[in-house]
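Every protein chain of the complex appears in place save one, which is left out.
Our next item is subunit A:
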Amino acid sequence: MLLWIAMAVLTVAASLAVLIPLGRPTRATSANAGAARSIYRDQLDELARDRERGLIGEGEAEAARIEISRRLLNSDAAGSGTPSAPQAYRIERLIAVVAIPLIAIGAYLYVGSPLLPDSPFASRQAQESGQGGVDELIAKVEAHLAANPEDGRGWEILSPIYMRLGRYDDAVRALGNAKRLLGSTAERESLYGEALTRASGDVVTEDARAAFDKALKFDPDEPRARFYLALSLGQSGSKDEAIAAWNALIATTPADAPWLASARAELAKLQPTSTVPPDAPGAPAAPGPTAEDVAAAAEQSPVEREQMINGMVAGLAAKLEADPTDTTGWERLFRAYMVLGRTDDAKASLARARNQLIEKPDLLAVVEKSAHDIGIGKD
């Protein structure tokens, strides 16, 4: 309400700015020539003062006096305007009273938001504290971090929220800080790379690639890094390598991994001749080569593909030799062997797992279960 009253006052003021001069009686006319003449007269006075103070010589003063007088005469000759006849100014008054308010209100309603109240930060804090909106929580954490910028955990907590809200630049910053303060790990590096990628519109930049490479140094199997590196190969036009990388990733990915569908879709995109639509729900749980895998195999050099996958599988096997407690690792290895059709190797690796986990029955039970699910040793 107050707003409307204030707006009304302003509108009246604006109308008055046009109305008042229309109603005011004008002074004696011929102000035009009058003003010019008064200037010339002032100039003559000035000249006389200058002469008195001895700033200019008599000859110069005389010449100047003649010149000014000449101008003075000219300005008289130029004459003056005619006095304006008294008029009703109907159109002008109409403009002031009707057109100005109407156009102003109309234009304002078009561009403005009259119903939205001010919301200064201080009053909002008082209002909303305790209600716990996401925005407010973020703001609180941000304020906390601004005061304690060395709190690495804080940055780490904040980063996934930024990612979800699409504030990728902020996520990059938060992850960068987390990495700096808490140390570099495979997961942090690959999350950082992911944020960089999303921040630049899903293009895997040079910086992002460096982060993923670093992640793989910590953990050669880090799936997020492998996913984005495969994506980057595709983006940089190395189609064959990209396809190989995708196949290798898919081959070693657990069937219920959330990124599997995306990986398959990316792979399908690289194969224009594929008959499978990119988002086709393949049978992810089915062991053995999927439709995409078959199509992929037709597209690429078999030797290359073989080499790449075998290299990865061998790496995984070696890792498990060193650290047999990694149950998901075992599961991935089984699945890889089954996908590659090397059932004997799968059985052998299961035997090896049983052997090495003999003292840890709880872990062995998990491995046994995944082997069973995948279908090893059923025969």
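The rule is short, and it goes like this: contacts are C-beta pairs under 8 Å (C-beta built on N, C-alpha and C of every residue); 3 or more make two chains touch, one makes a residue touch a chain; residues count from 1.
As a convention for this text, contacts and distances are computed from a predicted model.
Engineer: Between "Heme lyase CcmF/NrfE family subunit", "4-hydroxybenzoyl-CoA reductase subunit gamma", "NADH-quinone oxidoreductase subunit F" or "Iron ABC transporter permease", choose the name on the UniProt record of the chain that's been left out.
Structural biologist: Going by its UniProt entry, the chain not pictured is "Heme lyase CcmF/NrfE family subunit".
Engineer: Of the residues A:Gly176, A:Pro220, A:Pro254 or A:Gly375, I need the one that contacts the missing chain.
Structural biologist: In the full complex, the listed residue that touches the missing chain is A:Gly176.
Engineer: Need a quick check: the contact residues on subunit A for the chain that isn't drawn.
Structural biologist: Contact residues on subunit A toward the absent chain are 2-3, 6-7, 10-11, 13-14, 16-18, 20-22, 24, 26, 29, 31-36, 38-40, 42-43, 46-47, 50, 53-57, 59-64, 67-68, 71, 75, 78, 81-84, 87, 89, 92, 95-96, 100, 103-104, 107-108, 111-114, 116-122, 124, 133, 135-136, 138-139, 142-143, 145-146, 149, 173, 176-177.
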